[in-house]
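Only one protein chain is missing; all other protein chains are in place.
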Amino acid sequence: MKVSLPAWSDKFSAENLSLVSDGLPEGPITREWAWGNTSGRGIRVGILDSGIDGHHPAVGKEISGWASFYLDRASGEVVRSMEVHDDSFGHGTACADVVRRLAPEADLVSIKVLGSNLRGRAVEFLAGLDWAIQEGLDVINLSLGTTNSDYYAKFHRLTEEAYFRGICIVTAVNNMPIVSYPSMYSSAFSVACVPDREGYDPFEFYYSSSPPPEFGASGVGIDLAWAGGNTLSVTGNSFAAPHIAGLLARIRSKHRDLTPFQLKTVLRATALNTSGAEL
Amino acid sequence: MLSLLSDAAIAGKVFDGGTHKELLEEIVLMARRVVGACGATLFLIDLETEELVVELVHGGSEKELENLRLPVGRGIAGYVAATGQALAVENVQNDVRWAQDVGAKMTYRPDRILGVPLIRDDEIIGVLELIDKEDGASFSVDDIDSVSRFAIMAAIALEQSKTASTLTWVLRAALADLGDGRKTLSKVSLDQAKRLEHDPEHHQQLAVAARLGRILRAGPAERRLCLELVESLLAFRQVSTEEQSDP
Partner (left out) sequence: MTEASEELRAENARLRARVEDLENVEITLQALEEAGMVGRMSGPTTESELVELIVAAAEHIVGAQGSALFLVDEVAKELIVEVVRGGGGESLRKFRLPLDKGIVGFCATTGQPLVVDDATQDPRWAADIGDAVEYWPKTILSVPLIVQDRVIGVLQILDRIDGPFDATDIETASHFATLAAVAVEQHRLLRDLTERVGSTLADQTVEQRNETSRSLSYGEALSVANSLSRIARRGDAAGRLAERLVGALERYFETMRPAS
């Protein structure tokens, strides 16, 4: 009688096991290896936020895609529009600016889930994230979260799905000791801002072995593009997240096949607080 | 006694109790002091009208801000209210739309704003904003941390205020009715009772509530009319709010 194996075990059966050859190098992972000589070309980064001001000079190359999500209270349905939209608050434009600094040639997609609709927030956010994942965007930057525990399961499912599909979800942690999804999920790249340091280097980031958050990046007193055409000097965890998103876009444009797991490994190896990190 | 209590309960629901006002003020004052800011404003979110309403203001341009209502879709406070993420801005006048929408309503022009969310039980209920540090420095990550602590306290105080408001009304009314029973009260409660006896607004509010109570007690027809009227008004209000906020 043939004994059937439990599902998944097949991968580890004797005939299927072989020496791992994924995208990671055999030697040490260096910054040069990770993102030297790249610009993010061909990688699609979703900015899930308040929209992007497409007219702002700092945003540079044209925005590749627009999608906005709005809860229509009359019908109770979330409506999606693919029309060009504006940036309600200014924040999305700032995040786009950061990603551009790190990955000037990446394709930016603006996913607007923030506007003047407070009550529909969580469902709009969910719909936007779902769309971004179905679209297969490579990196999605969320500088916001929901504290609503009713949505825990839904966001968790989406974030897990993204992870297994090779999509990087980068989130900003909430600075208060409160629960905020999806930054509390292990599958996300959770980021906090590094407290005041001398000078500003967009490539400065750190790794923490006791997440969340898993990474720390610049987020204090940075001059960023703001909707309306000007720049604002801003501080917050929500500006640290796009630094990691931009970096991921850069790395992915050079190493197409890396999974989120491997990308976390690369980030860990190239963080400034990892001994032996070669700059 | 019981009808008095129920009248008082009605009054408590209708009139803003503001029991924890003192506590809330202390919290906001502390936040301002610890960080060394020129001004502090506590906003509450009004979900029905999608607005930020000023609950408390210290320093800055107090008088102007007191009755301010901001649409939630703009500016620093708006973003903080929508996302629950804390945010600090150095040169807020550079935000042209903020300057037009909100800044235009004030004579005092802040340069730096720090906004921190008030979160309680999964819900973002308000924003605590601090303005311009006295020493001219920027708001640091430490400042964000400190102010966040006060925001949590404020959120709790607000929650207590809501539940306490109605109860306090009931209890105040009970106080008035206790007569000899008062002798057993603590000094603090006695002071409260004395203060209320001489507060004309308190008596006026209780009187309105009593009249409402009498109507409801007059008979089933009266009660029904009153209920239907109020429900219709509420429904109308909700519909007109939604119509206004459609894009």
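Per-chain numbering from 1; labels A and B assigned in written order.
We adopt the following convention: a contact is a pair of C-beta atoms (placed from the backbone, for glycine too) under 8 Å apart; a residue touches a chain by one contact, two chains touch by 3 or more.
Keep in mind it's a predicted model, so treat the numbers as computed, not measured.
In terms of the touch definition stated at the top, the absent chain reaches B within the entire complex.
In the complete assembly, the contact with the undisplayed chain comes from B:A157, out of B:V116, B:I131 or B:A157.
Here one chain is not drawn; of B:M106, B:A137 or B:L233, the residue touching it is B:L233.
Contact between chain B and the absent chain runs through residues 1-3, 5-6, 9-20, 22-23, 26-27, 30, 33-34, 46, 48-49, 53, 146, 149-150, 152-153, 156-157, 159-160, 163-164, 166-168, 170-172, 174-175, 177-178, 181, 184-186, 188-189, 192, 205, 208-209, 211-213, 215-218, 222-223, 225-227, 229-231, 233-234, 237.
Convention: only the chains that are shown with their structure count from here on.
Averaged C-alpha coordinates give centres for chain A and chain B that are 36 Å from one another. If you check the complex, the residues on chain A that touch chain B are 50, 70, 73-74, 88-91, 114-119, 121, 143-150, 172, 174-176, 178, 180, 193, 195-196, 220-221, 226-238. Residue ranges on chain B touching chain A, taken from their complex, read 45, 47, 50, 71-75, 78-79, 81-92, 94-98, 116-117, 119, 122-124, 138-142, 144-145, 148, 151-152, 242, 245, 247.
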